[in-house]
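This report concerns only the one structure given below.
One chain of protein is taken out of this complex; the other chains stay put.
A, B and C label the chains in the order they appear, each numbered from 1.
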Amino acid sequence: MYSKKVLETFRFPKNIGEIKNPDGLGKVGNPTCGDVMWVYIKVNKNKKGQEIIKDIKVKTFGCVAAISTSSVLTTMAKGMTLEDALKIDKQKIAKELGGLPPSKMHCSVLSMEGLRKAIEDYKNKKASAD
Amino acid sequence: MYSKKVLETFRFPKNIGEIKNPDGLGKVGNPTCGDVMWVYIKVNKNKKGQEIIKDIKVKTFGCVAAISTSSVLTTMAKGMTLEDALKIDKQKIAKELGGLPPSKMHCSVLSMEGLRKAIEDYKNKKASAD
Amino acid sequence: MKQVYLDHAATTPLDKRVLDAMKPYFSEKFGNASSLHSFGTDAMEAIEKARESIAKVINAKSEEIVFTSGGTESDNLALQEIGYSNRGKGNHIITTKIEHHAVENTCKFLEKDGFEVTWLDVDKEGFVDLNELEKSITGKTILVSVMHANNEIGTIEPVAEIGKICKSKGVYFHTDTVQSLGKEKIDVEAMNIDLLSASAHKFYGPKGIGFLYVRKGTKINPLMQGGIHEKGLRPGTENVPGIVGMEKALNLAEKEMEKENIKERKLAKKIVEGVLKIENSWINGPPVGKKRLSNNINLGFDFVEGESMVLMLSDKGIAASTGSACSTKSLKPSHVLRAIGLQLVKCHGSLRVSLGKGTSAKDINYFLQELKPIVKRLREISPLGGK
Partner (left out) sequence: MKQVYLDHAATTPLDKRVLDAMKPYFSEKFGNASSLHSFGTDAMEAIEKARESIAKVINAKSEEIVFTSGGTESDNLALQEIGYSNRGKGNHIITTKIEHHAVENTCKFLEKDGFEVTWLDVDKEGFVDLNELEKSITGKTILVSVMHANNEIGTIEPVAEIGKICKSKGVYFHTDTVQSLGKEKIDVEAMNIDLLSASAHKFYGPKGIGFLYVRKGTKINPLMQGGIHEKGLRPGTENVPGIVGMEKALNLAEKEMEKENIKERKLAKKIVEGVLKIENSWINGPPVGKKRLSNNINLGFDFVEGESMVLMLSDKGIAASTGSACSTKSLKPSHVLRAIGLQLVKCHGSLRVSLGKGTSAKDINYFLQELKPIVKRLREISPLGGK
């Protein structure tokens, strides 16, 4: 059912955990539906002055696909500009995992949404701090 | 499907063949239905002066059950008074064979009818000879 | 790596003695049982001997056993065909909210086709309410279908009492014994069962074979059309090795039942004791004992998801199962756990462990030893639980 890559990623997921005092936090999912992700980000500027994701971590309650996509998403996003990070879509994540069963595509959507919410949270905080 | 007794009887059927110049001949069945029997009898009187079946033979076109019932019927009838022979019924024949599949009961009916017809034929001949 | 198979409710390995019994029927006595020659009559004899022996185990008559391809077919034959064959009498069927999909979805199919189906509630341990059941029977009721033992939480339903009610009301009683046959004593006469489904691969028999018991005189038509096999109720060339294997497996299971049940209940208690030491964990279904299948334990854990648990256990060589939504292609969490009133959020963290003949105390120790760090790890990465 799952590709080899999904299973491998599940076994050794990256960027799992939390960031104390994150710049942005995106909470998505619903425990009654069986998957919840909290995406934490730290934002910095690169040499060109663009805002980038300096660090990213995720806590996940969910199935094998949820945990694998959490890992893949965070690995992809790390170091990206916020602009680019917002462009990560479910297909890219699924492709990175060697495909996902159709019934599990919502997991990659969820992780993507988690990241977007974290960036949004960061932007809101910044706006209110300004 | 068939009892052991049916198969044994089929393997070594008795009284198969014909009697030249029989006293009675009963032809029953229909080749298009898959079974035909011709029952030949010779009639004699016993010491009490009763008419008995002195000899009986049968020619059979048909299935295993048809051949087995032919054998059993003729064996039973041989030596019987005509009166008793007329009382042989399908249940008796089937019982002697250790039972017959329901779909094959018509074979024992056929052999019984063959014998009755042969006796009738004998009686008719005798009546017209009188 | 150590392999510990704790998923006997899903399927069991074929007993070597069963394979030995099947062997002559593969390439030597391989005839088609409908053939008239000796290859055929040998096959037919083997089938009829098996039929008689299987019938004896459940106190049925030989001609009341219809061989099928498994539990799913048996359930479909029973429910679809009792339904369609008795529509003249009525269109009401009674079943429970915790049936296997083979019964559940057949009832839903019939519902769509105009049948009325009553879905009985169960209590928090999974038992049906006999009063509710009795009250549900109307003049239009043709069939009551209640499983003997539940495949997820092991609840053993009071089939004898249900049979009595059905008999007094003059409605057919079907029971799915796929999980219980060979583990619990079944007597179709004493229990007033009219139809009973079974599947050989659940009791160390071969896959692809099962049977339906149909009480003599029951009004029922075949699901499939074809030649005249199985008294006209199930056409198709008979699976002779399968039938022979099922008979052997059932008889072995019957013989070893008592010993196995005692052993399994002991191990089940060990699991329960071990697992309940983990905080925020619980047992789904009845307590270990006579009212629960001896080999079934269903555990619940807060803040973790079942599929992930199963995969991590599998990486340690341990085979178990879950009622988690994510493990199913339909993405719905277990309807059984929902029916016993478990909160949705708690349905996702279930783990079914089902023991078997080969399971040892050592296996259970290994399982408990490996389970704890897995639950811990998954809780660590979970945002739930507030830690």
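Note that a contact is a pair of C-beta atoms (placed from the backbone, for glycine too) under 8 Å apart; a residue touches a chain by one contact, two chains touch by 3 or more.
Only a predicted model underlies this, so the values are computations on that prediction, with no experimental measurement involved.
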Checklist entry - Taking the entire complex into account, which one of C:G182, C:G242, C:P333 or C:P383 touches the absent chain? => result C:G242
Checklist entry - Which positions on chain C touch the chain that was left off? => result 5, 7, 10-16, 19, 26-28, 30-32, 34-40, 69-73, 75-76, 80, 100-102, 105-106, 108-109, 199, 201, 206-209, 223-228, 235-242, 307, 310-311, 313-314, 317-322, 327-330
Item to check | Missing-chain contacts mapped onto chain B | outcome: 7, 10-11, 13, 16-17, 27, 31-38, 59-67, 103-104
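Keep in mind that, in the parts below, only the chains that are shown with their structure count from here on.
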Next on the checklist: Please tell me the distance, in whole Å, between the geometric centres of chain B and chain C computed from their C-alpha atoms.
Outcome noted: 56
Checklist entry - Roughly how many whole angstrom separate the Cα centroids of chain A and chain C? => result 41
Next on the checklist: I need the residues of chain B touching at least two other chains; which ones are they?
Outcome noted: none
Checklist entry - Which chain C residues reach two or more other chains? => result none
